[in-house]
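Every protein chain but one is kept in place in this view of the complex.
Let's turn to subunit A:
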Amino acid sequence: MSDFIQTSPARSLQNAAQDHFIAAEAPWSGIVRKGQTIRIEDSFGQQAIDTLFYRADDFSERYSNQDTMRMQGAAYIGIGTKIMSNEGNVMLTMTADSCGRHDTSAGACSCESNTVRFGHGTKYLHACRDNFVLEVSKHGMGKRDIVPNINFFMNVPIKPNGEMTIVDGISAPGDYVELVAEMDVLCVISNCPQINNPCNGFDPTPIRVLIWGGEA
């Protein structure tokens, strides 16, 4: 883990509204209010952080990877990226990024897709989609509500001929992204437990989530 990096004069560890440590392989969810800033920190480096967003007062409006890519005209997430909903609204804007490599094309690992990709022997391994199912069920949602997500710090190059692979992440310990909420959102995270591809160096590690009020 690295030291706290102050990205705004008003933003310190002491005045964070929320401060969560999320264990390796674990899920988490929480509300980010309009105007608040959420920081997602890759505390140990090379950890993929699978993330979904839902409009807090109407879960039928949720993150859309296709709308986000279309609005950016690009396949990757970075500073300035507008996180779009399936209704065409901006949910959050990415305001800081110390890493520079985030995916939204490859989705979340699941027990079922693992069997196809890595063999039937990988069926009974903890997976992001199971984390998502457990976490969204706390909010009255189900599997049908789980849509293609953002993978912060996951490195998925796509070549002009379409070739797509997951390669080693470039994030260092303490790398972070910050997003300011443009509406009240429910943030759902799966701290990726995948050990069959290099999305987390085959070694899932803990992460940290901090949220500050609008003035910080």
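In this text, a residue touches a chain if its C-beta (ideal position, glycine included) is under 8 Å from a C-beta of that chain, and two chains touch if they have at least 3 such contacts; residues count from 1.
Throughout what follows, contacts and distances are computed from a predicted model.
Q: What does the UniProt entry say the missing chain is called, choosing from "Electron transfer flavoprotein subunit beta/FixA family protein", "Na(+)-translocating NADH-quinone reductase subunit B", "Urea carboxylase-associated protein 2" or "NDP-sugar synthase"?
A: "Urea carboxylase-associated protein 2"
Q: Quick one: which of A:A17, A:I31 or A:A75 touches the chain that's been left out?
A: For the chain that is not drawn, the touching residue is A:A75.
Q: Which residue numbers on subunit A touch the omitted chain?
A: Listed in rising order, the touching residues are 1, 21, 23-24, 43-44, 59-60, 64-67, 69-70, 73-76, 86, 88, 105-108, 110-120, 129, 142-148, 158-166, 195-198, 201-203, 205-206, 208.
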